[in-house]
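Complex shown without one protein chain; remaining protein chains in place.
Showing chain A:
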Amino acid sequence: MPAVSKGDGMRGLAVFISDIRNCKSKEAEIKRINKELANIRSKFKGDKALDGYSKKKYVCKLLFIFLLGHDIDFGHMEAVNLLSSNKYTEKQIGYLFISVLVNSNSELIRLINNAIKNDLSSRNPTFMCLALHCIANVGSREMAEAFASEIPRILVAGDTMDSVKQSAALCLLRLYKTSPDLVLMGEWTSRVVHLLNDQHMGVVTAAISLITCLSQKNPDEFKTCVSLAVSRLSRIVSSASTDLQDYTYYFVPAPWLSCKLLRLLQCYPPPEDGAVKGRLVECLETILNKAQEPPKSKKVQHSNAKNAILFEAISLIIHYDSEPNLLVRACNQLGQFLQHRETNLRYLALESMCTLASSEFSHEAVKTHIETVINALKTERDVSVRQRAADLLYAMCDRSNAKQIVAEMLSYLETADYSIREEMVLKVAILAEKYAVDYSWYVDTILNLIRIAGDYVSEEVWYRVIQIVINRDDVQGYAAKTVFEALQAPACHENMVKVGGYILGEFGNLIAGDPRSSPLVQFNLLHSKFHLCSVPTRALLLSAYIKFINLFPETKATIQEVLRCDSQIRNSDVELQQRAVEYLKLSSIASTDVLATVLEEMPPFPERESSILAKLKKKKGPGAVSVTELEDSKREGGELNGGGDRGPDTSAMSASNAVSRHSVTSNLSYVFQSTPSPSADLLGIRSSAPAGTAPASAGNLLVDVFSEAGPAAPSAAVNDDGFLRFVCKNNGVLFENQLLQIGIKSEYRQNLGRMYLFYGNKTSVQFASFTTSVSCPGELQSHILSLNVQTKQVEPLVEGGAQIQQVLNIECLTDFSDAPLLNIKFRYGGALQNLTLKLPVTINKFFQPTEMSSHDFFQRWKQLSQPQQEAQKIFKANHSMDTEVLKAKLLGLGTALLDNVDPNPENYVCAGVIQTKGQQVGCLLRLEPNAQAQMYRLTLRCSKDSVSRRLCELLAEQF
């Protein structure tokens, strides 16, 4: 047998390595290395031409120095020279240096390619292999361009040596993976498939990796491989343990090749040909039988090799999911492994059983192992094994065992490793919801979850319990009672306070009859937690308090006092201060009717997929949550009874009611109300806080970002999609694509306006050279003045996920019809993005509402009777004709909505004055809906005719 003595061949190298090893300190090592580098440099620069041996030795030393972690900036040319040596050892060192050091983009690649070409055509198998290995190791695009057509030829040529075929197959695989477009299918493909029949098992082993990869991409073209793979597998499986000689490993015939054959078959459905299928089933049975035979060796290598094949066979059985007999046998086999003394096997059995649990044929068989799995969860020493046990419990859970499994998981949570708590929490929450027959059990489970692992209970989980409680009135009283009790604990988790605040604010009345939980007791209990909580929770509590005032008028004085105290009304946090001020005002001025309307119970949430499930999927990555889980949730959808989610990171319950804005600022963007809430403007509370819904886009963001950002697309066209949506509102998302979200928030007084622009980077990559500019086209220049744009220029860099703000001051000099344009430029991953948007500055923004009596109105109406002062349009309704919606829009317009003016109560009349710097323009508006015809007639009369026309144009699009 061959033997190698230390450093034979290159004595100088061995000495150098010894020296380095003997260095006592890092400094000494660096000194020695620098000395050597100087020496090598002088040799390479010297007048005397170096012989091949010296060159090899020095290049090898440089490589060693590089591998120690030092930069090497010379010697590349010498390495390239070694490639053209005709001595193997010199060539080998040259190739090695290049494979390890050469960055695939390097200029040197071209020089190297020349040498590779020579070696590939040398007909010397050793040299050919060196060249192929180099291509396989570097795998650059330049190499693919140069050799992608040559290598298939080498691979299938009749006279190619076996070892070269092996290298060529894998070399081609690497090129296919890096540059699939350059590897063209052709006549060689069918011949590659036939390598599965090759006499040489090594060739089959190498070729099958290539074939598997190609089959995944082009299944039809390679489907003949199925029958070839089956017959090859059958020959191996049925051979005696000594038949394959070189390829028998610890009495197991060709274990790696068997695994690869079984893996290849998993690219395809079960064979259609009965004979092929029969043969395959026979193979699978034989593999399962062998697992029961006494081992031929006590060595772990023997059992590992055997079980490697067994697990791969089970994967195939699960993949087919069509042979109940095999599935159940597989399950029994894995059941034995669950108690095996080898940790590896227990781990793999748990993992594999997890997929078996989702097959309808084996689900019941898997369930019989529940006690063993629970035991594993409690006793396994390796956290990754416990994790698999938890996964399996989750997968085998159904209605029959849900209570047991959830209870076990909850008790495990108390001691679970930190690394897996969050996921465990999500799983418990999902199971509790999915299999809840009795919702009090569900509420208990979630509150327990918060108690045991509050820190790991994400927003999705507590949003969800609230959604469900809101949607199911049979559990509301129980929820209020339970959460009230949970809050009695002296130290309870902030998430408990959030749930408590929300539920008591909505349903506290259901338990208020009991003197132990009277309104004031409830309030005092909540308020006792207030000062320990973070700002978002306090904000939520403030909303709960205002709801209390509505639910329990007797608490009004106490709560007003709390709201009035300096720590609330002068709180340094804007959100808290605003809530305190608004709620205090609201509670003092609004009538009970108005209060009851504004603060009425939250409406049910629309049914949608659980946001928690979405979160788990996101956490585990695509594909990690088994497909059946999705099907399950569909199948059992009727029993879900839950609410929907309004995007994974918004405050789901704040959307529909402007006053109970439990704002949770999402991580990405400043989110706005997307539809104006009728009650908001009635009360004079413009939604100026982040609230409402944000588009959920996290899912396929990555893919979409790339598709969008591929070729730079400087879009010069003006985007005015968002423009018309802002005629009747001031805040919202103006624009959004995969990269960027632009939100605006604006306020107007008299002829002045201020607009805040929020630019949110939705990607994880920095935007560079971010610039914005505002221009006023045409005559607009003299009609609107935008001040401060230059002085408040934005930062040129916007970090991934960050949001920046810009303020725009606007002054209306005279009336106008065009809108200013906002141009945004930035670089995203090198591509220049260019975007122009119409800013929603419209003439109606400068309205001052004017209240007037019916008499005054019609008098002025008659005064504005010149034909050009009137603009009228009759148009079809594009949106809901609901009264509240219409009212909200008209109020959003900025005019006063006049009641009892028009003799026909179905009609709406409004009055207002547009304030420009130079003049005031009085405007009267009349909107006559015809619900039957779904039509409107809109009439405007203004003291200036251009304003009538413009307002008519703008408004005709709003209804």
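Rule of thumb we're sticking to: a residue touches a chain if its C-beta (ideal position, glycine included) is under 8 Å from a C-beta of that chain, and two chains touch if they have at least 3 such contacts; residues count from 1.
As a convention for this text, contacts and distances are computed from a predicted model.
Candidate names were "VPS26, retromer complex component B", "Cytochrome c oxidase subunit 2", "DNA primase, large subunit family isoform 1" or "AP complex subunit sigma", and the UniProt protein name of the unshown chain is "AP complex subunit sigma". For the chain missing from the display, the contacting residue among A:Gly202, A:Pro270 or A:Gly335 is A:Gly202, taking the whole complex into account. Across the entire complex, the residue among A:Ser54, A:Asn81, A:Ser163 or A:Ser234 in touch with the chain not shown is A:Ser163. Remark: the omitted chain is touched by one listed residue; of A:Asp382, A:Asp438 or A:Glu884 this is A:Asp382. Contact between chain A and the unshown chain involves residues 1-4, 6-7, 14, 17, 21, 60, 63-64, 67, 69, 87-89, 92-93, 96, 99-100, 103-104, 126, 133, 136-137, 139, 163, 166-167, 170-171, 173-174, 177, 201-202, 205-206, 209, 245-247, 249, 254-257, 259-260, 263, 301, 304-305, 307-308, 311-312, 343-344, 347-348, 381-382, 384-385, 621.
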